[in-house]
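This part shows subunit A:
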Amino acid sequence: MNQTLSAALMIVGATFMLLAAVGIVRMPDLFTRMQTTTKAATLGIGCMLTSAAIYFGTLQVAARALAVIVLVFLTAPVAAHMIARAAYFIGVPLWKGTIRDDLQGQYDLRTRVLEGTGALKFSPPSTEERDKSGPNAK
Partner candidate 1 sequence: MTFEGLGLLSWTVILVTTMLSVGAVLAFTRLVRGPSLPDRVVALDLIATLLMGIIAAYSVAAGQPVFLDVAIVLALIAFLGTVAFARYLEKGTLR
Partner candidate 2 sequence: MNLYLILPILIPLMTAILLFLTWRWRRVQRGLGVAGAAALFVAGLGLLTSVQENGIQAAQMGNWPAPFGITLVADLFSAIMVALVGLIGLAVAVYSVASIDTSREAFGYYAFFHILLMGVCGAFLTGDIFNLYVWFEVMLIASFVLLALGGERAQLEGAIKYVTLNLVSSALFLTAVGILYGVAGTLNMADLALNLHRTAQPGMVTTLAILFFVAFGIKAAVFPLFFWLPASYHTPPVAVSAIFAGLLTKVGIYAMIRVFTLLFIQEPEYTHRLILLVAGLTMIAGVLGALAQTDFRRALAFQHISHVGYMMMGLGLYTGLALAGSVFYIIHHVIVKTNLFLITGVTQRLKGSFDLRKLGGLYRAHPGVALLFFIPAFSLAGVPPLSGFFAKLALIKAGLDAKEYAIVATALGVGLLTLLVMARIWAEAFWKPAPVTSTSSAEEVDGAAASEPGGLRTLLAPIILLAVLTVIVGLVAEPVFALATRAAQQLMNPTEYIQAVLGGRS
């Protein structure tokens, strides 16, 4: 019973992770890629570790699995956020199908201050500025 559950969870987890990998290849821009990887990979790893915990069935392993799951659930979004932020600074372009960009022009590139909507100003489009700013852009 435990073995079956474990095997099933493992396959599910692996499937999710494989999906994440397919996603990172197939998705059109950085942000959509992150959408797939962050979620699928996190869920996938969660499944696999749970599978391991069930398989071994000891506290030691459970604690370890839990530790990894908590870690991943905590760190993956933070990492995604950091990358997204950096991507905005160095001007990684959005997919052409993106219908709206509330962030556009909200970053002060020198001070790193990010304006909120309360102070939303209709500043001129700053795509040019973005394109220039990053040496590694594209």
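A word on the picks: all candidates are chains of the complex that A comes from, given by their letters.
In this section, contacts are C-beta pairs under 8 Å (C-beta built on N, C-alpha and C of every residue); 3 or more make two chains touch, one makes a residue touch a chain; residues count from 1.
For clarity, every value in this text was computed on a predicted model and none was experimentally measured.
Any copy counted, the candidate of 1 or 2 that touches subunit A in this complex is 1. Considering their complex, residues 3-4, 6-7, 10-11, 13-15, 17-18, 20-22, 24-25, 30, 33-34, 37, 41-42, 44-45, 48-49, 51-52, 55-56, 58, 60-61, 64-65, 67-68, 71-72, 75-76, 78-80, 82-87, 89-90, 92, 109-110, 112, 133-138 of subunit A touch candidate 1.
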